[in-house]
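With one protein chain held back, the other chains of the complex are shown just where they sit.
The block that comes next holds chain A.
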Amino acid sequence: MLTNIFPNVDMEKMWVATYETLYMTFISVLGTFILGILLGLLLYLTNKGNLWENKSLNSIVAIIVNVSRAIPFIILILLLFPFTDFLLGTIRGPNAALPALIVGSAPFYARLVEIGLREVDKGVIEAAKAMGAKTRTIIFKVLLPESMPALISGITVTAIALISYTAMAGVIGAGGLGDLAYMEGFQRRNNDVVLACTIFIVVIVFIFQFIGDWISKRIDHR
């Protein structure tokens, strides 16, 4: 029956595309998580009244974050072509999408990280200082653990944005479900392929959201 509704869908191709989408998503989420936390910490710590208060450094990071967030993703991919070519020696395939995916979403996530860190009780940071904690200890044992639910729900939101970015990256030949939907579906007027790819992506998004909510709830003891 399914073959009647989806006559043109080749399941083997679907699984390959799904794998590529998941691959791009996982690696870029990981990269975004690390880069975003670094940038978010930098934004937070250099802000007024915080541990590394530094007005000029704060402004520089803020400008980088704001500018890169303002660039539409599809243009960012094109702008990063030379960089990607230099880094990976190719501008095609799932790997070639990664630099653009990470650069495109890390600044967005960095802002979410900053918001999460600001929510950490100042009194707890003060208590750690009063105990004689080093800045490093305050970052790794107070700031990050105390903001972890916000960091997790933030990366969930970002991951879902990243899934839709991977579909966009597909259009320029990165592979994945977006690529399949465009090349095999849209270009050949096979609407069933577009529909199947859409369903797969929606399911992936739901799974990510579910996992994110679950982890965030698990670790929140407030």
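A few comments on the model shown:
In the analysis below, a contact is a pair of C-beta atoms (placed from the backbone, for glycine too) under 8 Å apart; a residue touches a chain by one contact, two chains touch by 3 or more; residues count from 1.
Rule of thumb we're sticking to: contacts and distances are computed from a predicted model.
In the listed set "Phenylalanine--tRNA ligase alpha subunit", "Spore maturation protein", "Ferrous iron transporter FeoA-like domain-containing protein" or "D-methionine transport system ATP-binding protein", the entry agreeing with the UniProt name of the missing subunit chain is "D-methionine transport system ATP-binding protein". Across the entire complex, the residue among A:N8, A:T137 or A:T198 in touch with the chain not shown is A:T137.
The residue touching the chain not shown here, chosen from A:L35, A:L51, A:I74 or A:M148, is A:M148. Residue A:V124 is the one among A:I60, A:L78 or A:V124 that touches the chain not shown. Not every partner is drawn; the one left out touches chain A at residues 121, 123-124, 126-134, 137, 141-142, 145-146, 148, 219, 221-222.
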